[in-house]
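A single protein chain has been omitted from the complex, and every remaining protein chain is retained in its original position.
After this line comes subunit A, so read on.
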Amino acid sequence: MAGSRGRGRSQFTFNVDALGFGRGDSLPTSAQTPSPLFPPMQFRPVPLQTGEEVDYMLALKQELRASSKNLPFHIKAARTKTDVARYSDKYQNGELKNNCIEWSPDWSRMPKELCIKVRKPRKTAIGAKPQLKQKPKVAAKKEEVLQKLETLEKREEEQHSEEEEDEEKKKQNDEEEGPDADEDYDEEEIEDVRKKNHYNLIDNILQSLWCRHLRISFFLRFFQTQKEMSYVKKNIFFCVPQSKESHMV
């Protein structure tokens, strides 16, 4: 009240005891900083529950988390390539594309505007027909080239260790399975697949040949078409395996 300002200034207007501390007690200091991010705890937390049920649910949780990353519902944005554009990009497999969906939802239950092309999965053996056609062809081509290589080897009288042979065989096997497994059974792409197999084969031969330190001019003879030759020349530096012994003769 205005009237009592001069008098009774030292009196509080309310009953001080209600606050819980008496006159003259030191007030706690005001806080200078915000409270710490991890304030010290007065009491230790109660330990977690244990038991078979708890362990089972824990295992379930971790399993679900791991498997959900492999399901087609886990959507990753397609990476934009930033480095040099390569000729083999066109024929290389399985980069994610934004405009395909990897599973087939029931479109009748969704609005039409969400409809996207369903991409057929790559690693399957459903399209048996194109695969059968490819195998003998690829095998036949390989046989030819291998024979030519053998004769070349004998002419050069190069020493090659057993390891290199094994390595090369393994590589060839891998490469053989590679294009087969990566096939798309979309009919439009069979032509591309054949080409891709072909270029994979070339890559493979280049790698194996570098192991044997042969002249470039020799193996350029094997490539008939202009396209193949230009491809080989372009990719010569990229196909070299990182071994100390490789050098151009």
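As a working rule, contacts are C-beta pairs under 8 Å (C-beta built on N, C-alpha and C of every residue); 3 or more make two chains touch, one makes a residue touch a chain; residues count from 1.
Keep in mind that, in the parts below, contacts and distances are computed from a predicted model.
Q: Pick from "Alpha-1,3-glucosyltransferase", "Pyruvate dehydrogenase E1 component subunit beta", "Prolactin receptor" or "DNA-directed RNA polymerase III subunit RPC3" the UniProt protein name of the chain that isn't shown here.
A: Of "Alpha-1,3-glucosyltransferase", "Pyruvate dehydrogenase E1 component subunit beta", "Prolactin receptor" or "DNA-directed RNA polymerase III subunit RPC3", the absent chain's UniProt record names it "DNA-directed RNA polymerase III subunit RPC3".
Q: Which residue numbers on subunit A touch the omitted chain?
A: 12-15, 18, 20-21, 42-43, 45-46, 48-49, 53-54, 56-58, 60-62, 64-65, 67-68, 71-77, 98-99, 101-106, 108-114, 116, 118, 120-126
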